[in-house]
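Below is a slice of the complex: some chains, not all, each in place.
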Amino acid sequence: MLFHVTMDVDLPPDLDPATKAETLSREKAYCQRLQDQGKWVHIWRVVGQYANVSIFDVDSPGELHEILWNLPLFPFMTVTVTPLCRHPSAL
Amino acid sequence: MLFHVTMDVDLPPDLDPATKAETLSREKAYCQRLQDQGKWVHIWRVVGQYANVSIFDVDSPGELHEILWNLPLFPFMTVTVTPLCRHPSAL
């Protein structure tokens, strides 16, 4: 099932640079592993924002929560989740 | 170039049924023609809403405006447009 998710990142300006670099590196690996698994089917950067729009394809709302909760950047994110379904005009 | 578009539809309750049916039929044909042309690359229904989330791939902002402005349901829609670009973590 599909969910539309937005993630806005707000890193504290005084975050230790090494912690920041390590967190961003883990975030990228985590994101790409989920893309490889076909769970995180789209991720786009929002122009001019430290934010993304994503589409997830998961087996349950609970699986989506586990994925989002464990994002390395989760403590610094504002997240919205919108359930989607097939549009009658979609080919 | 990619744009994230949301469309919320609010049809007046006293809309003539024949006009409504004809407008919805033209909207569906218009939407599917743009999907065929590869311009309207995704359309999803938002669960519980008379609304969709869409992704457009167009040659210019002006082309996107022409497409949206000519939607048969445009006079009854609230539309948001968000420009997207490649996310550094996208595979």
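For clarity, chains are labelled A and B in written order, and residue numbers in each chain start from 1.
Here is the rule we go by: a contact is a pair of C-beta atoms (placed from the backbone, for glycine too) under 8 Å apart; a residue touches a chain by one contact, two chains touch by 3 or more.
Small disclaimer: the values here were computed from a predicted structure and weren't measured.
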Query - Entire complex copy count, 2 subunits given - result: 10
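Here is the rule we go by: only the chains that are shown with their structure count from here on.
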Report summary line: So, in whole Å, the Cα centroid of subunit A is separated from that of subunit B by 24
Query raised in the report: Where on subunit A is subunit B touching in the complex?
Result: 2, 4, 27-28, 31-32, 35-36, 42-47, 52-53, 55, 82-91
